[in-house]
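The block that comes next holds subunit A.
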Amino acid sequence: MSDAIIRFEDVTKRFGPLTVLDKFSFHVKPGEKVTLIGPSGSGKSTVLRILMTLEPFQEGTLQLDGVSYHQPAGRGPLKASEVHLRSLRRNVGMVFQSFNLFPHMTVLRNLTEAPVAVLGMKRDEAETRGIELLRMVGLSEKKDHFPSQLSGGQQQRVAIARALAMRPRVLLFDEPTSALDPQLVGEVLAVIRNLAHEHDLTMLLVTHEMRFAREVSDRVCFFDKGRIAEEGEPEHIFTAPREVRTREFLQSVLAG
Partner candidate 1 sequence: MNWTHYLMPLLRGAEVTAAIAVASTALGAAFAFAAGIARVAGGPVLSVVAQVYIEIFRGTSLLVQLFWLYYALPLVGISFGPVVTGIAGLALNIGAYGAEVVRGALKSVPDAQHEAARALNFSRGYTLLHVALPQAVVEMMPAFGNLAVQNLKDTALVSLISISDLTFRAQQLRNLTLDSMRIYFLTLLGYFAMALVVSAFMRWLEKKLRRGAAFPRGAHG
Partner candidate 2 sequence: MMYGFAWDTSSPLAFAVSILPILGIGLIVTLEAAAAGFAIALVLGLLLALLRRSRFKAISWPTAIVIEFIRDTPLLVQLFFLYYGLPIFGIVLPAFLTGALALGMQYSAYTSEVYRGGIDAVPRGQWEAAIALNLGRARLYRDIIVPQAIPRIVPAMGNYLVSMLKETPVLSVVTVVDMLNLANLIGDRTFEYLVPLSLVGLIFLILTMICSAGIHWLERVLPKNGIALR
């Protein structure tokens, strides 16, 4: 798998005495759509948070598009410089469970702030593109509203547009519908479903929406105790899982 864009090799991540990822190895090809499922606390979200450089890890190596999370000088990923981390982040975007929009900025400003401040884009250009992205998520008429004036589903759609405005090659979704009322889940999933058709975009999705996972993923990974216990095409995982734990998990989720 030399063409992988994401390469975790024997990554171990501990929170104090708790081992969240245990010699975790995981490769993702460019453009691949991978869903991570599993019980809470099994380490799925940690994978995304490490990729987004929100968490350091203790052992192993991680590469994004051939660039190591360790700094070349040999300092570990725990101590990588801000410059190095910022160069890594250029390729990654993230959609959070609780949206994390900036409450003091308008919807459009939420979308234009980073392209202008980080990518050095002209404000007009960023706004044109921002409006385009808002149209894509069906919210162009809300551009001058503030996040607090939107429903949860609308906020999450804005958050997706905000992440896309930075043109990431890898987009991470950390339980994007878990904080939403059930009737608002659909509109957000619809936006993600459209994105899944983007050929170039690599997507990692942590979700409890099993039917949706089955529909959009190229590959589904079942997490258990800091490792991938089973992975494969959605058809295989959802209809004929080999592992007992996978079966039990799916039964519990689908029953609930």
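These made the cut because all candidates are chains of the complex that A comes from, given by their letters.
Just so we're on the same page, a residue touches a chain if its C-beta (ideal position, glycine included) is under 8 Å from a C-beta of that chain, and two chains touch if they have at least 3 such contacts; residues count from 1.
Since the structure is predicted, the reported quantities are computational estimates derived from the model, not experimental observations.
Any copy counted, the candidate of 1 or 2 that touches subunit A in this complex is 1.
Within the complex formed with candidate 1, the subunit A residues making contact are 52-54, 82, 86, 89-90, 92-94, 96, 98, 100-106, 108-109, 112-114, 117-118, 123, 127, 146, 148, 162-163, 166.
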